[in-house]
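A single protein chain has been removed from this complex, and every other one stays in its place.
Order of writing sets the labels: A and B. Residues in every chain begin at 1.
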Amino acid sequence: MEYSYAFLILLLPFLSFLVLGLCGMKMKKPVAGFIGTIMLGSLFAMSLYTAYEYFFVIGRDAATGLYPTVTVFNFTWLKFTELLTFNIGFRLTPISVMMLIVITTVSFMVHIYSFGYMAERDDKYKFEEYEHGFQRFYAYLSLFTMSMLGLVVATNIFQMYMFWELVGVCSYLLIGFYYPKHSAVHASKKAFIVTRFADLFFLIGILFFSYYVGTFNYDMNANPELIGKLASVAAKYSWLLPSALFLMFIGGAGKSAMFPLHIWLPDAMEGPTPVSALIHAATMVVAGVYQVASLFPIWVQYAPNQLHWVAYIAAFTSFYAAAVACCQSDIKRGLAFSTISQIAYMLVALGVSYAVDNHEGGLGYMAGMFHLFTHAMFKALLFLCSGAIIVIIGSNFKQYMGGLHKYMPITNICFLIGCIAISGVWPLAGFFSKDEIVSACFEFSPFMGWFMTLVSGMTAFYMFRLYYVIFWGQSYYELDPENRKKPGEVPFVMWGPLVFLAIVSIFAGWIPFGHFVSATGQSMEIGLQHFEFTSVAWFSLLAAAIGIGLATWMYLPKNNPVPDMLAKKMPRLHKAALNRFYIDDAWQFFTHKIVFGCFSKPIAWFDRHVIDGTFNFMAWSAQEAGETIRPWQSGDVRSYAAWFLTGTVALTLILLCILS
Amino acid sequence: MNIPVEYFIALSTLLFFIGVFGFVTRRNLVAMLISIELILNSVDINFAVFNRILFPAQFEGFFFTLFSIGVSAAETAVALAIIINVYRNYHSDQVNSIENMKF
Partner (left out) sequence: MANLVMFCILAVVILGSAVMCVITKRIIRAATFLLFVLFGVAGIYFLLDYTYLGAAQISVYAGGITVMYIFAIQLVSKRSLQGLIERVKGSRVISGLLLSLVGLATVGVVLIKNNFINAAAQVTDTEVPMDQIGTALLGSGKYQYVLPFEFISVFLLACIIGGIMIARKEDKK
C-alpha cells in the first residue's frame, strides 16, 4: 500500500519529544539538538516524498480528474455512540499535503537556525534558570511539529480540535519559554486564555455540528454519505449549519488572530524568535485559515453569507493591523502585526468566494492557499532575519539598530528579499499570491478589491519602513563606537536557513500552484505566471511602488525628519496607532471591569462565604464535637465498662421493643 | 435432678451483676480483677447449665467451660504481672494511676 510510512510522520516527532523531554536534561546540548534536527530532517524528506508521490506518481484520478482524497489510516479512538465515534486518522488531500510541506520546511529550517540562535542566547543569558533551555526548547519544538502535523492530516473535526488544543499548549509553553521574565509569563497566559476563549466557540460549533449531523467527518470526498446528511440537516434546520460553521470560525479567528481576538499575537513575540517564525508566523496561526479551507465546500454550499462576514472581518483586520504596523518600534511586533494583516488576506480570499468554481467565484480558495504557502516562506524568512538582528544587537527596538547593512550583508539581502516578496513586487513570491487574492476580491465587489489594494500598498510601506530603520539610517553603533559593541554577521547555521528561505521566497511564486490546489480540484492556470498582466496586477504593483517610494522618502534619510514631523502634526492619531488603537485596553476594561466586576466578584463572594462557609462549618462542628467527647476518653477503665454496659443494656432494650 | 433451669440462670445473672457492680465501684486493680473473675464464673455456670439441662447428650458447654477456666487462668497470670509492673513503676495500685496510659 502507498504511504505505509505515513504513521511515522506523526510518530517520529512524538518519539523525539519523549526522548528529549524525558532525557534531554541528561544530554549535552548539541546531542539534543541533533536528535531533534535529524528527526525533523527525515520528516522533511518524508513530506517531500509524500508530496512527490501524491502529486506526480499517483496523480489525478483517471475517472474524475481530481487528486484523490487518501485516508491512509483511520482508527476508532473513542466510541461515543454507535453513530458517533472519534477517530484518529491520517488523510491526504492537496491542501494537507501542501501544509505538510510548509510545516516541515519551516520547522526544519527553524531547527537548524535554533542551533545558532539558542546557543547565542544561552551564552548571553547565563542565568541559572536558563540552564536547560536548549534541550527543553527542542523538546517543545518536536511536540509542536507533531501536533501541527496531526492537525493538518485530521480526518475529522474532533481530531482537528484535539491537535488544535495541543498546538495551543505548545504555543503557550514556547511563548513563556523565558519564564523568569514577567512579560513572557504574562504574554503566554494572555495567548493561552484568549485562544482558549475562542476555542470554546469552536467546541460549541463542533458539538452543534456533530449533534445534528451525527458525525465528526467534514470531508465530503472521503465520506460520501456526509453529502446526504448535510442536505437533510440543512433542510430541517436552516439556522444550524451557518451558526455551527461561524462558531467554528470564531475558534479559527482566535488562533489566526482576527480582530478583535488578535491581541495575543503581538505579545506572543516574547518567545524566542525561531518560535515566532515557526508558530506565530508560518504554521500555527494559519490553522484558522486551514480550518476554514477544510470546511470550504460546506461553507460555500450552506453558509455563503456567513462566509462573506468572514471576509469583512478579515478585511477590517488586515487594514487595522497594517495601520498599527506602521508605527511599531519593536521590530518583532511590527512583523507580528504584519502577520495578522497577511493572515487576514488569506481569510479575505476564502471569504470572498461564492461558488466552487475555478474561475467564477472560487478563485479565492486557490489564492488563499497560495498566499498561505508563500507567506509561510517569506514571513519565516523575515522573522529569522529579525532573530539574527536581535541576537547581534541584543534588543528588539529599532532605536538600537540602523545602518546595519554594512555589518550584516547576508542578513540585509535576505531581509530585503523578504520585504520585496511580502510587498508584492514582480517576480517574487508575494506578487503572485497576493495578486490572485486581489483579483478574487475584485470579482466579489470592486470596493473590496480597492480596499485590499490599499492594504497591499500599506504592507509595502510598513515593511520597507522596517527595512530602512534597521539597515539604513543613523547607526546606533557609529554614534559611540568606543563604548558600544560592534555588530557583525551571524554564523553559518543561522544564515544558511536564511539563504534557503530567501531562495524559496524568490521562486515560490513560479510554482504552478493552481495545478495542485484549486476550489474544484481541477487544474487551473495562474495567468500572471504566463505574463498575462491584468489591470489589477498593474494597480497593485503601483500601490506597492507608492508604498515603497513613500517609505524610502520618509525613512531612508539619516534623521527621519518626515515621520517626526507627521507624528508631531497628528499626535493623537500617532499615539493611538502606537497603542494599537486601544484594543488591548478595551479588552482590559471588558475583562476587569465587566467580567470580573459583574460575574467573578459575586461568584468569588459565593465561593468564599457560602461554599467555604459550609465547609468551615463542617470542620468547626467536627472539631467541636471532638472537643466535647474528648473528655469521655478519661483513661478510667471503670467508666469505660460502665458506658459499655449501659450501651449493651440500651441496645437490648431497643431490640426488645422492636421485636415485641 | 429436678431443679428448674431458671434457678441456675437467676443465680448466674445475680453473680454477673455483682461482678459488674464490683468492677464499676472498686478502685483497686486487683479488686477489679477479682470482680472480673466473678463475672467469668457466672458465665461458666451458664455454659454448664445450658449444656447439662437443655442438651444433655452433647459436650459443647462442658468443654467451653473447661477452656474458659484455662483462659481465665492465663488472663489472670498476665493481668497480675501487669499490675505488679504498674505498681513498681507508679508505686500505686489504683486504677487512676494508669489513666495517662490512654495516650
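Simple rule for what comes next: a contact is a pair of C-beta atoms (placed from the backbone, for glycine too) under 8 Å apart; a residue touches a chain by one contact, two chains touch by 3 or more.
Owing to the predicted nature of the structure, the values given are computational and were not obtained by experimental measurement.
Peer 1: Over the whole complex, note the residues of chain A touching the chain we left out.
Peer 2: Contacting residues on chain A, toward the hidden partner: 638, 642, 645-646, 648-649, 652-653, 656, 660.
Peer 1: Considering the whole complex rather than only what is displayed, give the residues of chain B touching the chain that is not shown.
Peer 2: So the residues of chain B touching the missing chain come out as 1-9, 11, 13-22, 24-28, 30-31, 33-35, 37-38, 41, 44-45, 48-49, 52-56, 58-60, 62-63, 65-67, 69-78, 80-85, 87-88, 93.
The working rule: only the chains that are shown with their structure count from here on.
Peer 1: CA centre of chain A versus CA centre of chain B: separation in Å?
Peer 2: 84
Peer 1: Using the touch rule from the top, collect the residues of chain A that touch chain B in their complex.
Peer 2: So the residues of chain A in touch with chain B come to 633-638, 641-642, 645.
Peer 1: Quick check on the complex: what are the chain B residues that touch chain A?
Peer 2: Residue list for chain B touching chain A: 20, 23-27, 32, 95-96, 98-102.
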